[in-house]
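All protein chains of the complex are present and in place, except for one that has been dropped.
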Amino acid sequence: MIRLIEDLHIQFVCRIMVPLIQFFALYVIAHGHYSPGGGFQGGCILGASFILMMIAYDIEYVKKRFPEKFNTFMVAFGVFLYAAIGALCLILGAEYLNYGILHKILPADPVKVRALGTLGIEIGVGITVSAVMLSIFLNLSTFGKHEKSEV
Amino acid sequence: MENFFIFTIIVIGILVILCLYRAIFGPTVMDRIVAVGVIGTKTTVILVLIGIYYKRVEMFVDISLAYALLNFIATLAASKFFRTRKSILPGTKFMKDREAEK
Amino acid sequence: MIVEYIIDAFVIILVLLGLFFLFTATVGLLRFPDFYCKLQATGKGDTLGAILILLGVILYNLHDFSLNNFLVCLKILFIIIFIFHANPVATHAITKAGLDADVKPLTKEDIRK
Partner (left out) sequence: MRREIVTFLILFLLWLIFSGMFDAFHLALGVVSCLIVTLISGDLIFQNERFTMNHIKEGIRFIKYLPWLIYQIILANIHVAYLVLHPKMPIEPIIIAYKAKLKRDISKVVFSQSIILTPGTITMDIVDDTFIVHCISKKVADDLFTGEMEQRIADVFERENTKRSL
């Protein structure tokens, strides 16, 4: 009863828009400390681009591009990046997430190192948020069975 | 010139409130989706104008672009959802089929 | 000095025209009988209204010309291009959803009644 219609018009325009939306998401993540935004917002836009791809094509197409295994790995990897940078500061002798101390191992002055540390944290948050959004959407639209979608 | 932009923002705000009538009391779900899409476009414009007023356009343009993207995706997703679940409107084919099954 | 006044006048004309088209879109949304006709009003009026107002903003922003301002103007142009592509697609998606959900379009006879 449920027809899965691939509409030419919607598909064509979404296909062109998906790379631009992903590009904008990475821009928001990278410029987190000059403009509003940062890891969470950029991750949301990145996850939304995957949802747009799912709307334009179907769920199998997206699963072929981003397998379930890889997606779950990315969820853990983002959190790992966040925790690893924090723990590195702890090992070097400062507080948790006090990036200034990282200048002991990176060849740059403390101010730049601080910006770099913030960027690493933002990237970790962004990866986790986008991967979690994708997996929530997959679970909701397949009723947790991951076989055949209804959206 | 600033006063003129404030005037524009207020007028668009009144138009948004008029659209909200359709979004709340719309007879069918489709009317509501249309109204929400229209409100989204108007909000994109309002955000840019607020940026002009506070003289921080480069910041508000990013917010406005992100809002436009998310509004577009939301409209597409809602229309696709209500296309496949046809149970929204009483008297349509889907409802008749379901009643026939019973 | 006089150039600035002329630019301001152009900005005001563009923004007022845009407001007029946004207003017609809203009135169409409130007045038309079924939702296919509502989409006729909103799909066109909203696109042109928003584009005209943003063009006015670009013109206003070019008052004091610098590289940063020019880049901001290009970004607003990008929003215009995005709205120009996204609004018709959203209109088409909603129309198709209505068609698939079996919403019967009104005909001439229904309106006369």
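Order of writing sets the chain letters: A, B and C. Residues in each chain are counted from 1.
We adopt the following convention: a contact is a pair of C-beta atoms (placed from the backbone, for glycine too) under 8 Å apart; a residue touches a chain by one contact, two chains touch by 3 or more.
Please read these numbers as outputs of a predicted model, since none were measured by experiment.
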{"item": "Neighbouring displayed chains - absent chain, whole complex", "value": "A, C"}
{"item": "Touching the absent chain when the full complex is considered, from C:Leu16, C:Leu62 or C:Leu106", "value": "C:Leu106"}
{"item": "Among C:Val15, C:Ala41 or C:Ile58, the residue in touch with the chain that has been omitted", "value": "C:Ala41"}
{"item": "Touch residues of subunit A, complete complex, unshown partner", "value": "7-9, 12-13, 15-16, 18-20, 22-24, 26-27, 30-31, 34, 53, 65"}
{"item": "Subunit C, residues in touch with the chain not shown (by the definition above)", "value": "20-21, 24-25, 27-28, 31-32, 34, 36-37, 39-41, 43-45, 47-48, 67-68, 71, 74-75, 78, 85, 88-89, 91-92, 95-96, 99, 105-108, 111"}
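Just so it is clear, only the chains that are shown with their structure count from here on.
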{"item": "Overall pattern in which the protein chains touch one another (line/ring/star/complete/other)", "value": "complete"}
{"item": "Contact-richer chain pair [A-C vs B-C]", "value": "B-C"}
{"item": "Geometric centre: closest chain by C-alpha means", "value": "B"}
{"item": "Far-end chain from subunit C, centres as C-alpha averages", "value": "A"}
{"item": "Approximate Å spacing (C-alpha centroids) for the pair subunit A, subunit B", "value": "26"}
{"item": "Subunit A and subunit C, separation of their C-alpha mean positions in angstrom", "value": "32"}
{"item": "Where subunit B and subunit C are represented by their mean Cα positions, the distance between them in whole Å", "value": "13"}
{"item": "Per-residue multi-chain contacts in subunit B, two or more chains", "value": "58, 62, 65, 69, 76, 80, 83, 94"}
{"item": "Sequence positions of subunit C contacting 2 or more other chains", "value": "86, 89, 93, 96, 100"}
{"item": "Interface residues, subunit A side, partner subunit B - complex", "value": "1-3, 5, 10, 14, 21, 24, 28, 35-37, 41, 44-45, 48, 51-52, 55, 150-151"}
{"item": "Interface residues, subunit C side, partner subunit A - complex", "value": "85-86, 89, 92-93, 96, 100"}
{"item": "Residue numbers on subunit B that touch subunit C, as the complex places them", "value": "1, 4, 8, 11-12, 15, 18-19, 21-22, 28, 30-31, 33-35, 37-38, 41-42, 44-45, 48-49, 52, 57-58, 61-62, 64-65, 68-69, 72, 75-76, 79-80, 82-83, 86, 88-89, 92-94"}
